[in-house]
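The other protein chains are all here in position, but one chain of the complex has been omitted.
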Amino acid sequence: MKREICTALMLEAKQEKGISFQQIADEIGRSIVWTTSAILGQNTCDAIESKKVCELLGLGIDIEKAFQQFPSKGTEAIMPPTDPLIYRLYEIVLIYGDTIKQVIHEKLGDGIMSAIDFNMQIEKEENPNGDRVKITLDGKFLPYKKW
Amino acid sequence: MKREICTALMLEAKQEKGISFQQIADEIGRSIVWTTSAILGQNTCDAIESKKVCELLGLGIDIEKAFQQFPSKGTEAIMPPTDPLIYRLYEIVLIYGDTIKQVIHEKLGDGIMSAIDFNMQIEKEENPNGDRVKITLDGKFLPYKKW
Amino acid sequence: MKREICTALMLEAKQEKGISFQQIADEIGRSIVWTTSAILGQNTCDAIESKKVCELLGLGIDIEKAFQQFPSKGTEAIMPPTDPLIYRLYEIVLIYGDTIKQVIHEKLGDGIMSAIDFNMQIEKEENPNGDRVKITLDGKFLPYKKW
Amino acid sequence: MKREICTALMLEAKQEKGISFQQIADEIGRSIVWTTSAILGQNTCDAIESKKVCELLGLGIDIEKAFQQFPSKGTEAIMPPTDPLIYRLYEIVLIYGDTIKQVIHEKLGDGIMSAIDFNMQIEKEENPNGDRVKITLDGKFLPYKKW
Amino acid sequence: MKREICTALMLEAKQEKGISFQQIADEIGRSIVWTTSAILGQNTCDAIESKKVCELLGLGIDIEKAFQQFPSKGTEAIMPPTDPLIYRLYEIVLIYGDTIKQVIHEKLGDGIMSAIDFNMQIEKEENPNGDRVKITLDGKFLPYKKW
Amino acid sequence: MKREICTALMLEAKQEKGISFQQIADEIGRSIVWTTSAILGQNTCDAIESKKVCELLGLGIDIEKAFQQFPSKGTEAIMPPTDPLIYRLYEIVLIYGDTIKQVIHEKLGDGIMSAIDFNMQIEKEENPNGDRVKITLDGKFLPYKKW
Amino acid sequence: MKREICTALMLEAKQEKGISFQQIADEIGRSIVWTTSAILGQNTCDAIESKKVCELLGLGIDIEKAFQQFPSKGTEAIMPPTDPLIYRLYEIVLIYGDTIKQVIHEKLGDGIMSAIDFNMQIEKEENPNGDRVKITLDGKFLPYKKW
Amino acid sequence: MKREICTALMLEAKQEKGISFQQIADEIGRSIVWTTSAILGQNTCDAIESKKVCELLGLGIDIEKAFQQFPSKGTEAIMPPTDPLIYRLYEIVLIYGDTIKQVIHEKLGDGIMSAIDFNMQIEKEENPNGDRVKITLDGKFLPYKKW
Amino acid sequence: MKREICTALMLEAKQEKGISFQQIADEIGRSIVWTTSAILGQNTCDAIESKKVCELLGLGIDIEKAFQQFPSKGTEAIMPPTDPLIYRLYEIVLIYGDTIKQVIHEKLGDGIMSAIDFNMQIEKEENPNGDRVKITLDGKFLPYKKW
Partner (left out) sequence: MKREICTALMLEAKQEKGISFQQIADEIGRSIVWTTSAILGQNTCDAIESKKVCELLGLGIDIEKAFQQFPSKGTEAIMPPTDPLIYRLYEIVLIYGDTIKQVIHEKLGDGIMSAIDFNMQIEKEENPNGDRVKITLDGKFLPYKKW
């Protein structure tokens, strides 16, 4: 079974059973962001996690196996994004990309922030002037090697 | 004077005088991220801020004025980015864009995170396994309006 | 059920029953523009609205549920548009985009017009020299925040 | 003199003299939107209008002449737009383009809204919850001809 | 029934019955160019025309209805065209587009040739040095409006 | 001298002297369309034509020589065109390209209309309902060769 | 039957029967290059050729008919090509295109080599240092017409 | 001196002195095609060839040296080509690319024709029905290696 | 059977049987890299290799035959790659492409490294600071020919 079909079947089961991403995350002891990305086919569960998720969603052994495959990442993404929510993130890279580069270089020197040794949190901040979204990106600084 | 020329002259003066973005930020009482973005032509200083920055950098009245113009944003950005540091940010949108959409919808409902009523922090986290970069995006949640 | 299939089935039922977008809009007490955009998969009805629309179109519970999903927006759009009617709108952005930017900045300062906290009206204006179309875009002004 | 150079010189003079687009518009008895678009090289003034504008801005006969040329339109536009203000307009076409098509067809039949026999107003609407921008597009309906 | 399926079925029936586009055009009293474009899903027949075409092609009521829908135009076109015949037309726009602009402006002033209030003829010209194709485009001149 | 500089200097001289494309065409006994395309760098004058044009425009021997070079065609064109007048021509290829292909095949068989052994006329048609533009494309039919 | 399906069925039959393109070419008295291009949907056989090919491949009347349709050419091609063999041809145009233009202009004057009144041969040249491929393109010179 | 400036100066000198590519080729004992490609910056002359060419064109030692640099190839090419002559070559790859692949595979097996160990001839063929251009591509067959 | 379907069925069988690429490579006496590329449809096995692979995977004669077809290469690749692992390779070409060109020219002269007469090894290097990946590309140097 291809990974994309696995993703589609999991989302369908999730919708039908009315289970939230948070519930799935709690089941396997991972954060909601990472768990959601795994279900959307961008990260990989091991055998134990896969089993728990499939039991919760009432899915069989073939999906349990397919869910452990290493996916080809990003193949479904539309760039530039058409969805307004995702476009706003893209716009931040567009408008602030060079700013982030300059500030990281000033604070840490010549290198990059890893997108692999990396984690992300998304939180709701209640605010009387309108709630806010807070996204925290936390990646290892990788200095350029010389040789 | 066009805003791009203003940007180029400010960066040249900054390099020559050996002034950091942090020093400029402290001068006007803004964060380093916002200040850097303003100098790079993505945000706008008012007359007082502009004056202080130009005095610090030893620049004249014409730059002081041009620095207050509302810029055309993002015109210099290369998308997809070729610089590895900026590409990693783009990759996060590519790989995690849909994940962020799903998690925001689950936590706050139908709407987006504003990239206008928005701020960003960039910090260095010291870590024995290698220092880390922590980027915090904090934007107002804008629910879709019906009519 | 995926949102796109939901859209296709609703349009088919609408065509078969000979119901206009205006009639559906009246049923749920929303404007024709917003209602049409919801049916085309660009906005989201709540449970009550969804029920009313599906009853009017004679559609079952699964469509009623799918119609409440938050859609991935803009995924079907062709840019630049090939259809002449939609291209003319694109051309207005192409030719007048910078003009609109300058006028908004002159009238309201540094900020944008929101496309989220936003509504639109489309009206026919009868005119002896040929009828006219009048489109009104009305969005909240979001000033750029400093930090 | 090429039209682009004419545009650049007019903007420079306008900035130096501190004249607003509204003042120029009043001088020639046109709306601010049309006048701004003409100065930005997207519409054409006749000899009388051109003279008045150049006198107001203190510009010579060569600019007065160049300002009457029919420009190549849209050559400076970036699509998709990178500036957030202009992108929001583009996004409205992206998200609502098909909706506008359906509503115009339902209200006026098979045809398009002209972007040539066309005018636009931009107004500020004061609002205690935050000011709003109101853009009105008004174009002739052109029915498709059969032959 | 979607308009594209309607197109495919009509072309299949036409091929099977060995009916030419000219015969269909004669049946409804329209030119061959307009009739062909309608069958290819770029223009719209009314109820009477639709009935006649479907009777000639031996097609049922569902196609007759679908054939009256307002299509999304140009969605199947490949640009730049890969087919040599269509590419040559594209090349004429590429090479002579600016020439046509200059000549129209010199002869009629500031405006455009409408592609909506428009008709086209295609004729074979017999010629001893090799037959020629003559395409006549005839569109209303729309002067730019000021406001 | 490069051909593009030659073009720019000729246009400048033409504007300064107030000479129309028609006058230049009459001077060398060619049509206005072909003459305009030659001046815009898309066709080539021979030595005699070149001499006449340069005398009329008051230009020297170096331009006279450069004007006889075979140009690299189409290098300045923007595709898809941003100028509304040129876009409408592009739209005709987009919307009617396949129609033209079908009609030529039905009338002349398998082959193309040449864009090289080719001429074009542009005329103003006065009309009480608004003047019209008539563009006639006349190209040799080239049947596909078998071997 | 659509031309693409016809192509697919012919290739399948050819593979199954183990017939070479050369054998098909010999059957209809055409070169291997032209015959291969016809089977791949880029050229058109007449009724007699079509019959012979279909008999050789053991295919029925519907394919025989579909094989006589005038195809939409080049629709399956990927540009720039990803296959190394086809990319090398593309690279020759990329690297030597302007060279070929200059040499043809020096040898034959202002015009082009037709890709319609055109034939191509492909031969294997045995060579002790490694065999070579020899491709000969032979097209009519079409001088640009003036009018 | 950059290689592009070297190319521009050589073409200028060639035009001024009225020397043909054939004459330059004869001077260094190379074919006209290869010599033209070297002058256009796509191949490299050695010291002796470079000296001869520069003497013929009356150019100095700095150009003689720059002419021996290994160029970055293809950087000036426009793809897809806009010039009709070069486009026809591109079209041959577009339409016949897969045909050439199939015929080479049938005649020589799995491999490619080299565009490096490669030569090309361009000849004029006089013909009473119109002269023809004959281009011969001759490249080494490189079989795919297994390992 | 099309080559892509052959690839899909082989991957499915491989997954089901739990066979590694290394085991398949050992079975036919080829390297793991080449064998993997053949299974992914980028290289071609001969009859004997094909038989062995299909027996190992328990696949029938039709797949055995299809596996010997010469594939159209690279058709499934996404460029720029979205998968982070493949993007890093693309980035190396982006960032170091010109460096590699300069170093090869300095060490071997004017020519290229073949991607056809070519092999690649991929090895894991254990390292206490974190394991490393070592990729070795080994291609024939092809000097540019003159003629």
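The letters A, B, C, D, E, F, G, H and I name the chains in turn, as written, and every chain counts its residues from 1.
Rule of thumb we're sticking to: a residue touches a chain if its C-beta (ideal position, glycine included) is under 8 Å from a C-beta of that chain, and two chains touch if they have at least 3 such contacts.
Being a predicted model, the structure only gives us computed values, none of them experimental.
Asks: Applying the definition given at the start, please give the residues of chain A touching the unseen chain.
Replies: Given the touch definition above, chain A has residues 30-31, 33-34, 43-44, 70, 72, 98, 101, 105, 110-112, 114, 116-120, 142-147 touching the missing chain.
Asks: To test your reading of the contact rule: which positions on chain H touch the chain that is missing from view?
Replies: Chain H touches the chain not shown through residues 69, 72-75, 77, 115-116.
Asks: So which bits of chain B touch the chain we can't see?
Replies: 15, 78, 82-84
Here is the rule we use: only the chains that are shown with their structure count from here on.
Asks: Using direct touches as single steps, what is the fewest number of steps from chain B over to chain E?
Replies: Each step joins two touching chains, and the minimum needed here is 2.
Asks: As a multiple of 5 degrees, what angle does the CA superposition of chain C onto its copy chain H give?
Replies: About 180 degrees of rotation relates the two copies.
Asks: Could you give the separation in Å between the centres of chain E and chain H, each centre being the mean of its C-alpha atoms?
Replies: 42
Asks: Rounded to a whole Å, what is the gap between the Cα centroids of chain C and chain E?
Replies: Computed from C-alpha means, the inter-chain centre distance equals 30 Å.
Asks: With chain centres defined as C-alpha means, what is the inter-centre distance between chain D and chain I in Å?
Replies: Chain centres of chain D and chain I, defined by C-alpha means, are spaced 54 Å apart.
Asks: Residues of chain H that contact two or more other chains, please.
Replies: Expected reply: 33, 80, 82-84, 91, 94-95, 98, 101, 111-112, 114, 118, 120, 142.
Asks: Could you list each pair of chains that touch, in label order?
Replies: Contact pairs between chains: A-B, A-C, A-D, A-I, B-C, B-D, B-I, C-D, C-E, C-F, D-E, D-F, E-F, E-G, E-H, F-G, F-H, G-H, G-I, H-I.
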